[in-house]
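Input: a single structure, listed below in structure tokens.
Note that one protein chain is taken out, while the other chains of the complex remain in position.
For reference, chains read A and B in written order, and residue numbers begin at 1 within each chain.
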Amino acid sequence: MSVLLDLREVSKRFGGLQAVRNLSFDVRQGEILGLIGPNGAGKSTLFNLINGVFAPDHGRIIFDGIDITGERPYRVARYGLARTHQIVQPLTNLTVLDNCTVGACFGRKNLPLARAHEAAREAIAIAGLENRAAMLALNLTIAEKKRLELARALAAQPKLLLLDEVLSGLNPTEVEHMIGVVRRIRERGVTILIIEHLMQAIMGLSDRIVVLNFGQKLAEGLPAEVARHPQVIEAYLGDPKLAAELQGAG
Amino acid sequence: MPLVRLMRRPFFWILALAIAVFALAPVFGNNVALREALILDAVYITLASNLNLMLGYAGYINFGSIVFFGLGGYTCVWLVNSYHWPLGASLLVAGVCVSVLALIFGLGILRLRGAFFALATVGIVEAVQAFAENFTPWGGSSGIYLSGDIFTPLGGPARALWVIYFMMVAVMGLSLYLSYAIKSSKFGLGLLAIGQNEDAAAILGVPTPLYKALVYSASAFLPAIAGGLYFFKSAFIQPSDAFDLTLSTEALVVAMLGGQGTVAGVAIGAFLYEELRGYLLTSSMFANFQLFVSGALLLLIVLFFPGGLMGFIYRHFPRTQKVLE
Partner (left out) sequence: MLGVLASIIDGVLVGLVYGLAAMGLTLIWGVMDVINLTHGTMIVAGMFGLYGLASAVGAPPYLALPPVLIGGFLAGVLLYWVAVHRMVGRPPLMSLLSTFSINLMLIGLGTSIWGTALFNVEVALPGFSLGRYTFPGAHILAAVLAALIAASLYLFLQRSRLGKAVRAVANNREAAELVGIPTTRVLAITVGCGVAIAGVAGMLIGTLFPFTILSGDSYQLKSFVVTALGGFGNPVGALFAGIALGVLEGAVTPFVPVSWTLVIEFALFVLVLVVFPGGIFAARRGAL
């Protein structure tokens, strides 16, 4: 499998905090790569580095053969990289359809408005928001906003989708539904890098797992391998419940 | 969105009809008083409508939109006076120059976000006014007077005033259509996204610095031409008139009154505001209180009707939303 996203020794420091340290791994074409680690391990910072919200202090980020290190977010989006936010960021006074049309218009395909509408409707259908299309984003429930995040990113028809805790805050039924949506997206050939705290879910979804701790890579491998990894278990021991889940899931 | 597709929507024709009525109203009965009132309305609508591109779409407050009007006025009057250019060419050059200047400025100051941008726009007024006061070709603080024969090419003063009126109405109409066309375009959608959440918009791929600078520049073009016409008509321009912050403020009040982000609302707001102002100026009690009343009006809108008139109409007659933009 070819490499879609290649991180080479990426580091980022905020004041006295080394958020990401010398991190290297790659995401391969067509896979779902899970990114786990205790709170504050640097997962969200890593997403912000990849899609250009912050520039890394050191290291390179290569996406689909292009060096995107330090590129502005809107350039990165144009190359075919879309993301969702852990804290939802809807365009509140626009409709669900318009939200997704923005994604389609300015994403990889740079579609004209009319064709962007079609792409947006398609993405809305995949995310299961058809009967909310004409609603203003601010009137959605939190679960619907999470799906909107996903639909909007998907409408951009990205090569790589970064999912930041799309399952958090959802009830079990909604979680089931969302997992189905993520699977369907992958079947369409979109590569996915996903951050998630629900161990059961991410272990089941991911082809491979990368574990971060204190901004460094702790382990990398198949879900079952990672779950047995002694250092990983140790890292999660601060949170026995998670550690137990990890073992159960593996 | 291509023009043809816009023309399939009823709002296109509602707008066209309204502009035609506006243009022809004073023609019947040769009503000069009405014409003079309406030309001021046209100025307000032009300023407010272009201000709205920044305010209502991109969510950026421009306290200094008057610089476009004033600089356009200066450029036009200067070209007519010193180089004897025809009015049409002077207006066009004024519009283009001011737009280009706005683009250059915009790429710089639009790196400031939100409130900081708003504060910086006040500075631009100060800077431009200081420039005009010290720039000798523009007559410094005493300004430029046009000679009496400038109206001759337009067929004498009486006819010239009608020509200027129709040109001003055309500028107003173009402003409304520009506003409408941008709102219905991909560019407009990008601006609306910026107005809602600039960071999220950038992450979705909206080229935020470019779009902001472009809309800032676009919002300068027609006000500059309107300024050119206005000061050509007065045959006189000086810094304190050209860069009068009151007019910027009124444009802001008008846009908020009508409903920021709407096309029709801004026009209705301008009309209402002009009527109100006319009443206040003629009633002895309020003559000195114009600023006070503008301020009170704006406060009431911001506090209680942030959607303005159109927001009110949309809320009570939701179906109008499909027709009125």
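By our rule, a contact is a pair of C-beta atoms (placed from the backbone, for glycine too) under 8 Å apart; a residue touches a chain by one contact, two chains touch by 3 or more.
Treat the numbers as computed from the prediction; the structure is a model and nothing was measured.
For the omitted chain, the shown partners it touches in the full complex are B. Interface note: of B:A115, B:A158, B:L281 or B:V323, the residue touching the hidden chain in the full complex is B:A115. Only one of B:P10, B:G88 or B:G295 touches the chain withheld from this view, namely B:G295.
The hidden chain makes contact, of the residues B:A130, B:L281 or B:V323, with B:A130. By the touch definition given at the top, chain B reaches the unshown chain through residues 59, 61, 63, 108-109, 111-112, 114-116, 118-120, 122-124, 126-127, 129-130, 133-134, 249, 252, 256, 288-299, 302-303, 306.
The definition used in the following text is that only the chains that are shown with their structure count from here on.
Chain A and chain B, compared by their mean Cα positions, are separated by 44 Å. By the touch criterion given at the top, residues 51, 53, 72-74, 77-78, 82-83, 85, 89-94, 98, 101-103, 105-107, 112-113, 116, 152, 156 of chain A touch chain B in their complex. Chain contact summary for the complex, chain B toward chain A: residues 1, 185-186, 189-190, 192-193, 196-197, 199-208.
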